[in-house]
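One protein chain omitted, others in place.
Moving on, here comes subunit A:
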Amino acid sequence: MKNSHLLEEEIQAIVFEQKDFSGLNEHVQYCNRCKNSIEAYKLMFKDLEDFPQPMFDFHVQAPVKMYSQKIIRNHFHFPIFLTALLGFLGLSFGVISYLSNNKSVKLESTWLSTWLVICTGGILLTVLVIDVVISYEKKIKALNRIFMQH
């Protein structure tokens, strides 16, 4: 049997480690100080699982929902598709006009090329503005939905 008082480490080991400490336990039976120390730990840590669980008072998934919607939307991005299409058509037109060497396709008149640039720019700008407006409305709707759910 241990004659000196138990160390704090030994007291905690008896309470929390649930191993066989027969030598120490024998001391505890005769020592009020160590016994009380053990009881204090037991009393404090008893039924701790009944403690109220902290809870979040906000919607933890909101950014994830927005992020996942963005990913879905990015799968087919209409303005990028349109830009690529117009670029491809413009490039094809240029290549054909170069290869045909002023035979069938002529771009001599400058008013045609000017209007081509203006129209293409106009269309691209319109599409981009529409896309910005649509994505803004979608985000607002998504946020509203999330807050309504919450």
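Assume contacts are C-beta pairs under 8 Å (C-beta built on N, C-alpha and C of every residue); 3 or more make two chains touch, one makes a residue touch a chain; residues count from 1.
Everything below uses one rule, namely that contacts and distances are computed from a predicted model.
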>> Can you match the unshown chain of the complex to its UniProt protein name from these: "Carbon-phosphorus lyase complex subunit PhnI", "Zinc ABC transporter ATP-binding protein", "RNA polymerase sigma factor" or "3-isopropylmalate dehydratase large subunit"?
In response: "RNA polymerase sigma factor"
>> Considering the whole complex, not just the chains shown, which residues of subunit A touch the missing one?
In response: 8-9, 12, 16, 32-33, 36-37, 39-41, 43-45, 47-49, 51, 53-56, 58, 60-65, 67-68, 72
